[in-house]
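The structure's right below; bear with me while I get my questions together.
Removed from the display is one protein chain of the complex; every other protein chain stays in position.
Moving on, here comes subunit A:
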C-alpha cells in the first residue's frame, strides 16, 4: 500500500539521517511518487510522526498480548509487559524515538507533546480496559470519584518513563527497566486497596453514625 510505503520511507529517512526530510517533495521524489500522493494520506510530517507513535503503541500491545502467559497476567503484569515491549519497539527505532522525545519532551513536564497524541489515545484505551479487569479481580480498588482519571494518571507515568528513557545512559537502557519496575509497583500500591480506602471508609462511617 502506498500509505505504508510512505510511512516506512519516512521512518527510514529519519533513522538514517537523524532528521526529517527538508520537504515532502524530497521524500516523494525518492519514492518516485508525485507529491500530492503524500497529501492524500497526510497533511504534514507532524501528522505522520503522530501516526508512527500510535503505531508503536499498537504494535507493543499486539506483541505483548500474544505472549502465552498474557491471559494469566494480572493488571500490573499486563501494564509492565506493555511497557517493556513498547521500550523494545522504541529501541528498534531509537534514533527516531530519542530524537522526537528529546526535541519535544523537556519543555513542560506533565504536558503531552502533540507528537504523542496518537499514542496517548491508544494507551488510555488500553489502560482503561486493563483497569476495568483489575477492578473485577479486586487488584484495583473501586473508587467511583477517582477511577475515571486513572487512565490519565497512568499516561503521566508513561510520559515519565519515556522521559527517563530519553535520558538514560546505561548499557542497553537497563536503568529504564528498573525505573519501569519501580514506577509500576508504586502506582499499583496507590490504585490498589490501601490506607486511603480504609480512611474514607472510616470517615463515611462516622458521618453516617452521627445521624
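Basically, a residue touches a chain if its C-beta (ideal position, glycine included) is under 8 Å from a C-beta of that chain, and two chains touch if they have at least 3 such contacts; residues count from 1.
The working rule: contacts and distances are computed from a predicted model.
The chain not displayed here is annotated in its UniProt record as "ABC transporter", chosen from "ABC transporter", "cysteine desulfurase", "Cytochrome c oxidase subunit 1" or "Chemotaxis protein CheY". Of the candidate positions A:88, A:117 or A:147, contact with the unshown chain belongs to A:88.
Among A:36, A:137 or A:172, only A:172 touches the chain left out of the display.
Across A:156, A:185 or A:200, the single residue that touches the chain missing here is A:185. Interface residues of subunit A with the unshown chain, by the touch rule above, are 67-69, 73, 76-77, 80-81, 83-84, 88, 170-172, 174-175, 177-182, 184-186.
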